[in-house]
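== chain A ==
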Amino acid sequence: MDIIELDSLNAYYGDKKILNNINMKIKKNKITAIIGPSGCGKSTLLSVLNRMLEENGGSTRGNIAFKGKDISSYDKEEIRKKIGIVFQKPTPFPMSIYKNLTYAPIYYGTRDKKKLEEIVQDKLKVSGLFEEVKQDLGMSALKLSGGQQQRLCIARALTVDPEVLLLDEPCSALDIKNTAHIEEMLLRLSQEYTIIIVTHNLSQAKRISDYTAFILDGELIEYDETEKIFNNPEDNRTKEYIEGIYG
Partner candidate 1 sequence: MYKFLDKAFSIIIKLLTLFSLLLLAFIIIFIFKESLVFFKEVSVLKFLTGRTWNPLMSPDKLSILNIILGTLYISLVGISIALPIGVGSAMLLSRYAKGRKRAMIRGIIDILAGIPSVVYGFIGLLVLVKLFEKKLDLPAGESVLAGGILLGIMVLPYIISTCDETMEKVYEYNLTSSQALGVSNDYFLRKVVLPNSKKGIIAATVLALGRAMGETMAVMMVIGNAPITPKLLGKAQTIPSLIALEMGMAEVGSLHYHALFASGFVLMGMLLIINVIIFYVKKSIDM
Partner candidate 2 sequence: SSNTPPTAPAEGDSVNTGEEANTFKAQITFNGSSTLAPVISAIATDFIEGYTTWDKVDSSFPEKNIAIYVSAGGSGAGVKAVLEDTSDFGMLAREIKDEELEKIGDAKVFKLGIDALTVSVNPENPILQIKDDLTTEEVRKIFSGEYKYWDEVESSLPHREIVVVIRDLSGGAHEVFQKNVMGDAQIREDAIQSPSMGALVTKVIENKDAIGYASFGMVNQNAGKLVPLKVDGVEPTEENIVNGSYKISRPLIAVKRGELTPEQKAFMDAVTSEEGLEIIEKMGFVPVR
């Protein structure tokens, strides 16, 4: 089943066209990886999906449907609750770790202290941060190291139980152990959630994704099952890019 459908999508920053005529169907409960060289528009594509692009002064043309309904027919807030995102640069709120994690749940109506604590612990465990910070959940999140901050942001995105999780190079600041931890977690989560991950780490894409999309200069060059893309790409440019691994 397709949870998100892009139909001749174009995205712009001002007059500059960043994404050009993208057609793409994202499968539910699968992990889709988006790869491509720096600046090709991967982050822009993600920001289109949860309507963050418009906040940043961009605009789109074309259609995007979420569960069969156009995303513009949803509330902005609704779509963002359903489609969570974690950015490339860690962006913890300048408040305590605990408050970072209860920020959204409280907004969505969880009042019970116990329940909140449970959420905090759960998500911290899921993101592998729990052991490191359990002593001091009241510490400002800004004092965490880069990697710790990023893991906190992943935990935070999970606190609203999204249906789709967008990840923009989430592991770029993590060491290998934590990366493995996250990858494992993503595989686990994909049974319930749909995951779209932008990554520059091709072996990561290969390891965890079911589908892979290759973008170049704002165009979707190829989109297929991961196996296919990596072993038998149709487009020559894809092949070249994949081979870059060893180059």
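Everything that follows uses one rule, which is that a contact is a pair of C-beta atoms (placed from the backbone, for glycine too) under 8 Å apart; a residue touches a chain by one contact, two chains touch by 3 or more; residues count from 1.
How were these candidates chosen? In short, all candidates are chains of the complex that A comes from, given by their letters.
Everything quoted here is computed from the prediction, not taken from an experiment.
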Neighbour chain for chain A in the complex, from 1 or 2, resolves to option 1
Seen from chain A, its contact residues with candidate 1 in the complex are 50, 52, 55-56, 76-82, 84-85, 87, 91-95, 99, 103-104, 106-107, 153, 156-157, 159-160
